[in-house]
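Removed from the display is one protein chain of the complex; every other protein chain stays in position.
Each chain gets a letter, A, B and C, in the order it is written, and its residues are counted from 1.
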Amino acid sequence: MKETFIKTIENVDLNEPIFIEALPGIGHVGKLVAEHMIHELNAVKFAELYSPAFPPQVFVDENGIIEPMKNEFYYLKSHGEDNRDYIILVGNTQGLSPEGQYEICSAIIDFVGKHGVKQIYTLGGLGTGQPVDKPKVFGAATTKELAEMLKGHNVTLRTADGGIIGASGLILGLGMSNDMMGVCLMGETPGYFIDAEASKAVLTILQKILKVELDIAKLEERAEETRKMISKAQQMEKEMSDRMNIIQGEEDLRYIG
Amino acid sequence: MKETFIKTIENVDLNEPIFIEALPGIGHVGKLVAEHMIHELNAVKFAELYSPAFPPQVFVDENGIIEPMKNEFYYLKSHGEDNRDYIILVGNTQGLSPEGQYEICSAIIDFVGKHGVKQIYTLGGLGTGQPVDKPKVFGAATTKELAEMLKGHNVTLRTADGGIIGASGLILGLGMSNDMMGVCLMGETPGYFIDAEASKAVLTILQKILKVELDIAKLEERAEETRKMISKAQQMEKEMSDRMNIIQGEEDLRYIG
Amino acid sequence: MKETFIKTIENVDLNEPIFIEALPGIGHVGKLVAEHMIHELNAVKFAELYSPAFPPQVFVDENGIIEPMKNEFYYLKSHGEDNRDYIILVGNTQGLSPEGQYEICSAIIDFVGKHGVKQIYTLGGLGTGQPVDKPKVFGAATTKELAEMLKGHNVTLRTADGGIIGASGLILGLGMSNDMMGVCLMGETPGYFIDAEASKAVLTILQKILKVELDIAKLEERAEETRKMISKAQQMEKEMSDRMNIIQGEEDLRYIG
Partner (left out) sequence: MKETFIKTIENVDLNEPIFIEALPGIGHVGKLVAEHMIHELNAVKFAELYSPAFPPQVFVDENGIIEPMKNEFYYLKSHGEDNRDYIILVGNTQGLSPEGQYEICSAIIDFVGKHGVKQIYTLGGLGTGQPVDKPKVFGAATTKELAEMLKGHNVTLRTADGGIIGASGLILGLGMSNDMMGVCLMGETPGYFIDAEASKAVLTILQKILKVELDIAKLEERAEETRKMISKAQQMEKEMSDRMNIIQGEEDLRYIG
């Protein structure tokens, strides 16, 4: 594997699908929304992306089974009031290096472009670093019209105070050079745990924009499970960070051969 | 996007244009000078540079509109007392990695070389880290003659005390291998805010060297606006840095999948 | 040397060999096991891997002789109760950058794939950062069947608490895309010294799984030597780290030219 590649699982014929990107990021806000959509609407996986720009590791699931780093493309046909097709992108990682982010996001834009995508929604979290009472949804858009549309849906526009870092920003930026328009929706989140409340806020607005109906109560349930996981997650995080320190100590040992 | 590329917007025929580089750097000193020149002299954008070596992000402007990372080439025809043509390079970012800096600056030198450039001015700031009373202008040159010329314009030559880091240095270095001569002008600046005073000092000398007339008073106005932005900028900077910390904390969360 | 390459020393014809990876990692646990197997079973070196993704350095052995960074492939024919062939990978380093890890591990998977490998064992340590009384062996597998097999051999399955970082994880992940199945065995270790006790725990289980007989007492001896080296190793490590600091200080000196 010398460069990013996308393995097609099913050849699908989509009609100007709407592209929803929700790779893991702050508070896993976007990821939770997209995974809920995939499960509730029975989206079908049709391609997988692998990249040497992912972290050089694998995950282990709850049964001790190894899971490689990957991004996954799902599709939906004729969905919602407008009978639109969709491509939804989720995954267990993003690119690690800046150049790697460009390589992967370019491959994604190429791929969805070939499937006729003209419109992009990228989903993420906006970390506040402090407790959030009722999460707002922040947004930005590639055109004035889309920015106005967001305001009409009670999205707070981000204005000139920093950028959008990672896949959620870069996919929109690269899309602009490929005649794709789009918006980024960011749920306000403390950022230091998996935040289902922020996900619900994003999903509530997203389904109004897309005219799609979803059982938000079920995201409640998913949220509940997630909340139970949080303390365990924090414990793991600490363990991981301890381990990383050990590995780095070990690096020096390598010099002994 | 696998490598740096330059998108031509207008084909222009220029006569040994003088190249002015002012990508963002310390105190945004060069950037302010170049943007003032572009606006006052009605320079015309004719090309844009995109690169996978830019930071993997987008900016959001004051209206919530997404702006991709890019560098922009402007031109001016038959300007100043000597009726010279000009290419001015500005942008919202520089390359992130060392190798990326080389890739981008090489692409820039190739591009301006094809337009007949033989002479380069790179503009930047020289950070002192402490308040500056009346900013001096420091300089360095690729030839003895140009160094003498700088001294004649009250530029303080930098001498053997460090190098010139980033695009302002590298573009001159790479230009030397392509038979281009040039100088770097650096306005003395505390470095921790957008410094219009340092920009005025650089512009004052630059317009004498180039025999170009510019309304420096208007840079005063621009400076005033900039100064108002400073406190906001510092606040944002803090916010950004807080957010980066959250993102990095989040990196560990990714391990949970 | 622009990319990773493998130099073949002997052309060997192997019959669906089992691949054992044991590049240096936490506590040198895997490396000790593999080196013991190589010496006790008289495995034969048949290929060497070199890579620009290795650290830019050489080692010096106990006689002042320079040893380049490399990974080494050994083979065994018709070994153990099942008369299986083996490929064993050891070395004095792993790839340094994440992209480098992918480049090297991909080259390894390509190479062993051409030799007919369908089954992989990666060996490593799991660092606890604190003293370990009686080291457990942790494991993970690419399939449910292999995970069950591990449980049957008293291996503690790792479950959803982080990933497997480095070659031991990545080789299994990349192998999965190449129809290779496999497991990772990790000996519990404090992680901050070369840990022969953890190696013995891993070897005890590995030889039962593979139905291979090895003189574990001799690993005792090797362990004894290793233990004597530990205090020297720690001293060297400190020296190395001091030197690195000096080098980094020196980096600044370079600016003086």
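The definition used in the following text is that a contact is a pair of C-beta atoms (placed from the backbone, for glycine too) under 8 Å apart; a residue touches a chain by one contact, two chains touch by 3 or more.
Keep in mind that this is a model prediction, so the values were computed, not measured.
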* Structure fact -> Out of C:52, C:80, C:113 or C:129, the sole contact with the unshown chain comes from C:52
* **Touching the absent chain when the full complex is considered, from A:17, A:163 or A:187** => A:163
* Touching the left-out chain: which of C:44, C:96 or C:216? -> C:96
* Asked: With respect to the chain omitted from the figure, which of B:150, B:203 or B:219 is a touching residue?
  -> B:150
* Decide which residue listed in B:20, B:88, B:112 or B:141 touches the omitted chain of the complex. => B:141
* List the residues of chain C that touch the chain left out of this view. => 1-2, 50, 52-66, 68-69, 96-97, 100, 236, 239-240, 242-247, 249-250, 252-257
* Asked: Which parts of chain B are in contact with the chain that was left out?
  -> 24-28, 55, 59, 61, 67, 92-95, 98-99, 101-103, 105-106, 126-127, 129, 139-144, 147, 150, 157-167, 169-170, 172-174, 176-177, 184, 191-194, 229, 233, 236-237, 240-241
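The working rule: only the chains that are shown with their structure count from here on.
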* CA centroid of chain B to CA centroid of chain C, Å -> 49
* Structure fact -> Multi-chain contacts in chain B, i.e. residues touching at least two other chains, fall at 255-257
